[in-house]
Structures are given as structure tokens and as C-alpha cells.
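Rest of the complex left out; these chains stay put.
Chain naming follows the written order as A and B, and within any one chain the residues start at number 1.
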Amino acid sequence: MDTSLVLQNLLSPAILFFFLGVFAVLLGTDLEIPAPLPKLFSLYLLLSIGFKGGVELQHSGLGGNVVLTISAAVVMSVLVPIYCFFLLRSKFDVFNSAAIAAAYGSISAVTFITAESFLKVLNIQSDGFMVAALALMESPAIIVGLLLVKLAARDRRSDVNAGWGALLHEAFLNSSVYLLIGSLIIGFLVAFFNPSGVEKMEPFTGRLFYGVLCFFLLDMGIIAAQRLGDLRRAGAFLTGFALLMPLLNAGIGLGIAVFLGLSQGNALLFMVLCASASYIAVPAAMRMTVPEANPSLYISSSLGITFPFNIIFGIPLYMALIQRFIPAG
Amino acid sequence: MKRLDLIMSERELDKVLHAIRAAGAPGYSVMRHVTGRGRSGDVVSESMEFSGLGANAHVIVFCDEATIERLKPAVNSILEYFGGVAFVADAQPL
């Protein structure tokens, strides 16, 4: 494997600030990014990535393998939770298995964004429609997770349990999916009808983007390191799962990318979507609909292990694989 | 008069406030961004507020005993299922 890719990634500001956050916790400093600043950054990143994705989508159009790629992404977000669930059942109850499975079927927008920045450094193009794939992979995983619970655990209390209406609502209208898709549509409309509007947004959604990402990753480093303690309680099985499942999913993602003939850039984003796990939309939905599951299991594995693993080692590793299997565009 | 203190995840806030209103409480106050530690030993920290879990909320209700009795079943049912604590004490209007 190409060690220069790993180094290039490790020495990018984004990853270095992530480590700065991790060491802040490990060394016991009192560095903190107080609430609601992380929320500000995360809203900003979703809005910007959505808007820019919409603009690019309008420029590139919906032809070619766009529809196929997005469909494949959605299919992955349905299949991944299913095989995760059966694997996890060997160790966890129905509720925890379903909740963790849903997290791994869904995606992490920050991982996606970090991969995009990585591509930019390598001067490799990717397409705006991948943001649409990102947005569309959240909801199916949530629904599959809940279906698994409904099917496998039939005698739950029904008085406080949300009905299907509420579940679908949570799956399709949770705030991060909504903001992402909404900004995507706005970007598309503005690029189409009002191109000068794109320029006016650029300093905010474009130029500032990388710096805000670094600031946010500083906080993510803090949070991820705080979660490491929980993991010791969660045990070796879950830790192994959180490290190996991204590799497996990325591998399947690579296969699909080769099959669909995706470009190197889109292939990396596709692999990252498959490999990453959710810590925003899915926990929100699971907390509401599967309160029996222990949040520290699904949050800690996705945020404390899979997220750092993907942004630190996963992205360059996946890129190295892509360079072997997909010719440069 | 009574004073009711409720602390639970902000995710259940709407459900709880609905139960309080339904019981005819004369009003309530809500403090968000509350962190803490509960039975399970799980810590709810401010740094998780951006995640889907959110932080806790603290609800205070000043009301008469009858209202407490009316809101008790619904509120307790929510807290039992989702977690959180609820305590009642005496309080006199100033």
C-alpha cells in the first residue's frame, strides 16, 4: 500500500486537528468546544455540502450512471444493516443489534467531507450527485433497523412506543437529512435559475469550509477520545466489529464501484459511504424508537472507533485500493 | 402547592410537556443543556449535544397536588420507558 497517501492524509490540517482533540483528552487538558458551537459547525457543514452538491448536480446533470450509483447506495444502506444485525445477534440482544446495525447501514457526513478534502488535495474530481447518495442513505438504514426490531421483538410495550407514522417521520424528516436534502435542492435551483447566487454564497459555503471542518474535527477528536472509555466496557467483540465492518463494507463498495465503472473520486466517496457509520441521524431515531438499546454501544462504536479509523487510515487505504483497481480518469 | 422537578433526555421533552399540559398544569419552565449521570452509569455530556442523542432537559412545574396526581401516570410511563427522574416537594407561593 502506498504509504505516501497515508502520510499525506495524516499530515493534513484536518487530521492533525482531530489528533489535537484526541490528545487534549488523553493528556487531561480542559480544552472544550462548548455547546452549541459543535452544533453550529455541524449545521454549517451540512448546509454547505448540500448546497455545493446541488450546484454540482445541476452542472453535471442526472445522466450517465447517476441513477445507478444512487440506487446502489440505497441498496447498500438496506443490506448492510441486515447482515450486521445477524452478526451482532451472536453477542447482543435484538435492540442493541438492530440499533448498531442501523448505524453501520447509514453514513457519516463528516467522514464523507473529509474524503472530499482528501480528493481535492490529490486533484481528483468527484461528482455532486454523490451528495445526493449521502443524503439518501440515512433513511433506509433507519427503517431497516426498526423493521428488524418489530420483526424480532414482538411483545414490546405499545403504549409508549411510537407508531409507524412517527418512525417514518423520524427516518425521512430528521433534521440532518432534511437540511442536507433541502440545501441540495436549493443549490440545484440556484445554479439553474440564478447563477449569480452561487457566487454570492461561495465565500461562505466554499472558502470557509475547510477551516470550519478543521475546527469541527478538533471537537470530534475530543468527543471520540471521551468515548474510548465506554468502549472498554463494551468489550472486544464490538471493538473488532467497529474496525472490521468498515473494511468489509468498503470492500463491497469497491466491488460495486468497479462494476458500475465509477471514476476514482466517486469510487472513494462510495466506499466511504459504505464504510462509515452514523452518529447523528441514527442515534436520534434509535433513542426515540428503540430506547431499549444502550446508546453508549452504538454511539461509541461509530464515533469512538469507526469514525477515527475511517478518517485516519480508511480513506488513504481505500484510495490505494482504488488506484489498483480503477484507472485514473 | 407542589413543585415537580423532572430531568430526562431532551428527546422526550415534547412528550413530557404534552402530558403536563394535558393534566392542566398552570405553567412550566424548561432548562435545556443539562448534563448528568443516571442509573445505568451513562454520562450525558454537553459534548454529545450535536449528536442525535442530545443533552438532558430539566422541567419545573409549580402546581397543586391534584394536577400532580393527574400527570403522574403519563409522566411516569414515559420516564420508566425512556429513563429520567421525577421528584415532588412542597412549595409555597411567595
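Going forward, a residue touches a chain if its C-beta (ideal position, glycine included) is under 8 Å from a C-beta of that chain, and two chains touch if they have at least 3 such contacts.
Fair warning: this is a prediction, and the values are worked out from it, not measured in the lab.
Taken over the complete complex, the protein chains occur as A x3, B x3.
Methods note: only the chains that are shown with their structure count from here on.
Chain A and chain B have Cα centroids lying 32 Å from one another.
Those residues of chain B that touch chain A in the complex are listed here as 9, 11, 33, 40, 42, 45-55, 77-78, 81-83. The touching residues of chain A, when paired with chain B in their complex, are 32-36, 38-39, 41-42, 157, 159-160, 174, 219, 222-223, 226, 278-288, 291, 294-296, 299, 303.
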